[in-house]
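A single protein chain has been removed from this complex, and every other one stays in its place.
Coming up: subunit A.
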Amino acid sequence: MSVKTIAGVEVNVSEEGYLEDMSQWNEEIAKEIAGEIGIELTPKHFEVLNYLREKTAAKEALTIRKVGKSGIVDIKELYKLFPKGPLKFSSKIAGIPKPTSCI
């Protein structure tokens, strides 16, 4: 664990850059992490991020299948929003732990 300053806020991050404490997250932090990955966030991105945060807060395991059935995006759109890392990148930007699911 290390401390990193993202968007002017000191946050605790894992070795791979995932936030350790999801309550330290805000939209500015999301934008900066997304920028590092090369994604520009739109309102649709935030809908997905908020969904992921809600499910994580409720301690539900996340899979892309679940996100695809959330009614927010289908799986194809999810890949378009977060290319090459639909769950990995979206989790990182949402300030939640690295996904542990294989699906």
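Throughout what follows, contacts are C-beta pairs under 8 Å (C-beta built on N, C-alpha and C of every residue); 3 or more make two chains touch, one makes a residue touch a chain; residues count from 1.
Here, contacts and distances are computed from a predicted model.
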{"item": "Choices \"histidine kinase\", \"DsrE/DsrF/DrsH-like family protein\", \"ABC transporter ATP-binding protein\" or \"Protocatechuate 4,5-dioxygenase, beta chain\" - which one is the UniProt name of the chain not shown", "value": "\"DsrE/DsrF/DrsH-like family protein\""}
{"item": "Residues belonging to subunit A that touch the chain removed from view", "value": "61, 63-66, 68, 74-76, 79, 83-88, 101-103"}
